[in-house]
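For reference, the structure I am asking about is given below.
A single protein chain has been omitted from the complex, and every remaining protein chain is retained in its original position.
Lettered A and B in written order, each chain numbered from 1.
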Amino acid sequence: MIPAEAMVPTVTRVTSARRETADTWTLELEPPGGRKAAYRPGQFNMLYAFGVGEVPISISGTARRGGGLLHTVRAAGPVSGAITGLKRGAALGVRGPYGTGWPLDEAAGGDVVLVAGGLGLAPLRPALRALLAGRERYGRVALLYGARRPEEILFRRELEDWRRRLDVEVEVTVDHAGADWHGEVGVVTALVRRAGFDAARTTAMICGPEVMMRFTVAALRQAGVDDARMHLSMERNMKCALGHCGHCQFGADFVCKEGPVLRYDRIRERLAAREI
Amino acid sequence: MTEGTRDRLVERGDLQALLDALRAGGYRVVGPTVRDGAIAYDFVERVEDLPAGWTDRQEPGRYRLERRDDGALFGYAVGPHAWKKLLHPPVQRLWKAVRDGDSFRVEAEVEDDAPVAFLGVRACELHAIGIQDRVLMGDRYVDSGYRARREAAFIVAIECGEAGGTCFCASMGTGPGAESGFDLALTELVAPGRHAFVVRVGSERGAHILEAVPHREASADERAAAQAVVARTASRMGRELDTRGLPELLLRNLDHPRWDEVAGRCLTCANCTMVCPTCFCTSVADGNDIADGSASRVRRWDSCFTMEFSHLHGGAVRTSAKARYRQWMTHKLATWVQQFGTSGCVGCGRCITWCPVGIDITEEARAIRATDGAKAGGGDGKS
Partner (left out) sequence: MENLEQVVKEHAFFRGLDPRFVALLGDCAADVRFDAGAFLFREGDPANHFYLVREGRVALEMASPHAGPHRIQTLGAGEIVGLSWFVAPYRWAYDARALEPTRAVALDALCLRGKLDEDPALGYAVLQRFVPVLIERLQATRLQMIDVYANPGAKKGARR
């Protein structure tokens, strides 16, 4: 049980702010009380910019040194705009972590395919780091990542590091590119067919815009992946993250509590329906 | 029968002693009173503050107070107010953030209001409070302010002597008799030559308060009369809702044409959610105080009927009135059961009465049941 001050943010500081793309920054937050913050890959925090407001932001990893949590934020409105504008040393409020994580234990013993679209790579990055840290527990591991344009690709250096490894397949594609881009062009769903995995024993973890996730699921189903082994990170309006404000309801699930990571067979009908 | 469960009788003339005992016990008493042509819940001190001799006539989209031909104090059904306004306040500051050098600190709002005694809580409202308990303090996270107010609240229930025209608690299993969830439960007996209350004790503090109120043991006749009041009310429900398989029915009919039909009438005004005793949704607003440079967060009731409610990255998820009505009704009657193990509807009828166009949730459910499986036109949507 979370006590009294569940809606009261803890004040912490930005220990580093790194620009990922034109509108997206990764902030490293001071570990509260100097302790390495515990979270499960896939979970999110509520970040508060003083006087502006609070938004849910997924945890995009732990800093290699210091153990502070990383949050990759895109300036999409006043609050996220204010958060991305925070410089090193600035104070901000944080509540969390909240929600469900990726099924990293459940996936053990089989192949794992991560499919990310756009900013959806952020909550999948700690999942891939965990998969690689416990590499011997899994079969083949693949990351399929679709971005809008080459200049909007996140975590470029880490993607390059992963690409160089022999124990993970990394495929990156962009929707729009000029001739100076040497990588793949096309939608991320097209990568599903090319990726090497044994569908019968594959767990898929998917995060991106809802449209992208719907078509990714269709491609994975066609490849033979079971509905009960596909996991999606859903997104809905969220005010409290405690299951009290009601905004994040997606059918019977509160995305903040039962989600954000939800198993596809649980949400299949809802995902197909309109305006749920 | 043990001492604690024996029914007592309090004469109408001794009811003021109950209000006085509650005040002496440190409670501010809130009860029914006539305000702006309706029965409202507000602070009451004297029995004279109660709506003696008034009743309410309710139909879809209509509410009117009328005189009774007796002096019943609780001779109405329910008004637009629900007790949630006291337990889960409509507007509440959660905290204040104050600049502190190059950082800031957050100060949680401290509440030190005196506890409240709720006088005249209907059976449906006892269930509604129980339902909000599960939402706000019955799961992983607890709303501590709610819990503090809830645990401090003294509840005097009143069994119903009148069924409103939009009432359907009997079919929801939530009334009109009060079974649990109260400190004291009253049943008003009004007849020529008799005006008294049969009182049941539901808690130790209830028993303690009752000690200060003149009372005697209720006779078998008086107990039977109280049961007859409830039975008579149950038989006069203005509406009914068939709850058999209702969650499954609604969830397999998300594309039913009735949603379009009701959307043609629904004004998405959110009245139903404001008057509903179980609707719990809130939003938050962050503000700044220019005078001292502080910031604060205020929580307010919100409604799934607003466009902003489902706002996500530049647009609302539920833009159509159809989707918003469907969200409200399927939540209330279907997904609520999956979330909290009970229906989110207690059959109080407020959403029907206070809907400006008289949309009737029981009628909507009935229409879908009558044409289970119908699909909105426009082909199968495949490409």
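Everything that follows uses one rule, which is that a contact is a pair of C-beta atoms (placed from the backbone, for glycine too) under 8 Å apart; a residue touches a chain by one contact, two chains touch by 3 or more.
This one's a predicted model, so the numbers in the text were calculated from it and none came from an experiment.
Checked against the full complex, the one of A:Arg13, A:Arg148 or A:Arg221 touching the unshown chain is A:Arg148. Listed residues A:Pro32, A:Pro78, A:Gly196 or A:Gly224: the one in touch with the omitted chain is A:Pro78. Residues touching the missing chain, restricted to chain B, are 308, 311, 313-315 (touch as defined at the top).
Where chain A meets the missing chain, the touching residues are 23, 53, 55, 74-81, 117-119, 146-148, 152, 173, 175-187, 189-190, 194, 208-209, 211-212, 215.
The criterion applied here is as follows: only the chains that are shown with their structure count from here on.
Those residues of chain A that touch chain B in the complex are listed here as 1-11, 13, 50-54, 76, 89-91, 93, 235-237, 239-240, 242-247, 249, 251-252, 254, 257, 273-276.
Interface residues of chain B, counted against chain A in their complex, comprise 94-95, 97, 99, 102-106, 108, 135-136, 139-144, 251, 254-255, 280-284, 286-288, 295, 297, 299, 302, 304, 309-314, 317-320, 322-323, 326-327, 331, 334-335, 338-339.
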